[in-house]
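Written out below as structure tokens is the structure these notes cover.
Let's turn to subunit A:
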Amino acid sequence: MMLACLILIPLAAGVLAWAAARWSVTAARWIALLAMLADFTLALSLWISHYHAGFATWYAETDWAWIPQLGIRFHLAVDGLSLLLLMLTFFLGTISVLVSWREITEAAGFFHLNLLWILAGIAGVFLAVNLFLFYFAWELMLVPMYFLIAVWGHENRTYAAVKFFIFTQLSGLLMLVAILALFFLHHHATGVYSFEYQDLLGTAMSPGTEMWIMLGFFVAFAVKLPVVVLHTWLPDAHTEAPTAGSVILAGLLLKTGAYGMLRFVLPLFPHAASVFAPIAMALGVAGILYGALLAFGQTDLKRLVAYTSVSHLGFVLLGIFAWNSLALQGAVMTMICHGISTGALFVLVGALHERIHTREMDHMGGIWSTAPRLSGAALFFALASLGLPGLGDFVGEFLVLLGAYQKSIVLTSLAAIGILFATFYALRLVQRAFQGPNTRDWHIPDLVPREGLVIGLMIAALLWLGLYPRPILDTFQQAAARLEQLAPGK
Partner candidate 1 sequence: MLDLLWLVPAIPFASAFVLAVFGPRMRSKAVAVLGAGAIAVPAVLMLLIAAAFVSAPPAGGAYTQVLWTWIGVGSFRPAIAFYLDALSLVMVVVVTFVSFLIHVYSTEFMRGDEGYSRFFAYMNLFVASMVTLLLADNLLLLYLGWEGVGLCSYLLIGFWYQDPVNGLAGRKAFIVTRVGDTAMAVGLFLLFHSLGTLRIQDLLHTASDQWQIGSPYAVAAAALLLGGAVGKSAQLPLQTWLPDAMAGPTPTSALIHAATMVTAGVYLIARTHGLYELAPQVQLAVAVTGAATLLMAGCSALTQNDIKRVLAYSTISQIGYMFFALGVGAWGAAIFHFMTHAFFKALLFLAAGVVIEALHHEHNIFRMGGLRKELPAAFWTFLIGGCALAGLPLITAGYYSKDLILWSAANSTAGTAGLWVAGIAGVVLTSLYTFRLIFVVFFGQPATPVSHRPGPAMMIPAFVLAFLSITAGFATTPFAAFMAKALPELHEGGMGMSEVINSTVAGLAFLAGLLVAWYAYLSNPALGRAAATSRVGRVLHRFWFSDWGMDWFYDRLFVWPVVWSAKANKADIVDSIYTGLTRLAALCHRYFSLTETGRLRWYAAWIAGGSAFAVAIAMFL
Partner candidate 2 sequence: MTIVFYVSSAVAIAATVLMLTRVRAVHALLYLIVSLLAVAVIFYVLGAPFVAALELIIYAGAIMVLFVFVVMLLNLGEETVRAERALLAPSMWIGPSVLAAILLAEFIWMLARGGVPPAQAVSIGPVEVGISLFGPYLIGVELTSMLLLGGLVGAYHLGSRKAPHTEVTHATHP
Partner candidate 3 sequence: MLPIRESFILAGILFTLGVIGVLARRNLVFILMSIEVMLNAAGLAFVVAGAQWRQPDGQVVFLFILAMAAAELSVGLALVLELYRQYKTLDTDVLSRMRG
């Protein structure tokens, strides 16, 4: 029931906010904020209350019948992994409500409806342990996201929104086909119709079949992640979305792809995944380098940040398919920290855009002299992005590389070069936008307290994750160990 609340609260609050906005927009904002805080508190209390018991198995399940004809249940459960991502979800959710406080003026009620529904959908993705429900939530989060981009986005929003939607839908449908294939295979083997995750684990199938079905899942997650070659929706969507949309896209939506790999691709198809692992790792490394190179070439600030996601999520992919505790832990760490650091960069870019109405770096420069806090914060997150030790991203990426090294020295070395590449774009960002002469004579207000609070929270979170990531690692530890057990050859 508690888990259902995590989804239901934002859903209900979304409707409420919509209704409330008719008479007071501020009320709608407060409703959204309170809903997010409530969810965050709930997730946090779940985490704290189970922290000492460890996160060995599913717990706090919600299990209701839904479509019994096909063995579809409304079945939610959490383990360490999902709990971590849920906390991230609601943390970033809170932040995205806060950053929209002034930015969104038009149809604010509808905006909050969409915002909260996306978060509900994402929470559903992280909670669902019924494959149908998972797919349902997976698709569900796209629609409000589409609206978020299409209605409140920037100049080229329509193109970006449609592109985003089609990419994710097509890949999602391929996953649906794979889910159904698995479902029928399971039915053939056992005579039972079930979409339950637990039931489908260990479904017997021939290597060829397993590979195809695995690929079906992989493609869906690869688009979200995004794996290079399938990534081109991302820069457009991130760039055109409003700030809250970018934060959620980078911070959470991409993570659903990685989560899917961890939750489904590896456990359901261990053999195919291990055969495929070298390719996936190579794709990850390609993403790291290619994304970084692209980020380096951009002049649109948001686009630059968007491409860094391609690069960072390359580490996640590399880590997942390196498939040992170190790398898996690293991947999860990277997911969380990337969510915060890139999210924060989007917040800052959004704040800057609000002030100077351009994202073009050629039009910036010298912002530091007029808005030192904003610029300093940007520097901080740029450093996080380039993997400065002491900040969260470093822990994740280092662990990934450490783990990946045991699988492939060459790929790891290339990926390490990716960290070097990160220096290029991160420093370029700081240099071009915030440093240099203030040729355009910008005079802009520095961060207001609300923004300062948001940024401060994120800085604190990153420092905490960078210096004392143990709680995170411990939470995921048992799940990681289980995954590692599955790796063939273990």
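The candidate set was assembled so that all candidates are chains of the complex that A comes from, given by their letters.
Going forward, contacts are C-beta pairs under 8 Å (C-beta built on N, C-alpha and C of every residue); 3 or more make two chains touch, one makes a residue touch a chain; residues count from 1.
This is a predicted model, so every value here is computed, not measured.
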| item | value |
| --- | --- |
| Complex partner of subunit A (touching, any copy) among 1, 2 or 3 | 1 |
| Interfacial residue positions of subunit A with respect to candidate 1 in the complex | 163, 228-229, 231-232, 235, 290, 293-294, 296-299, 325-326, 329-330, 366, 368-369, 372, 376, 383, 388-390, 394-395, 398-399, 401-402, 405-406, 409, 412-413, 416-417, 419-420, 423-424, 427-428, 431, 434-438, 467-470, 473-474, 477, 480 |
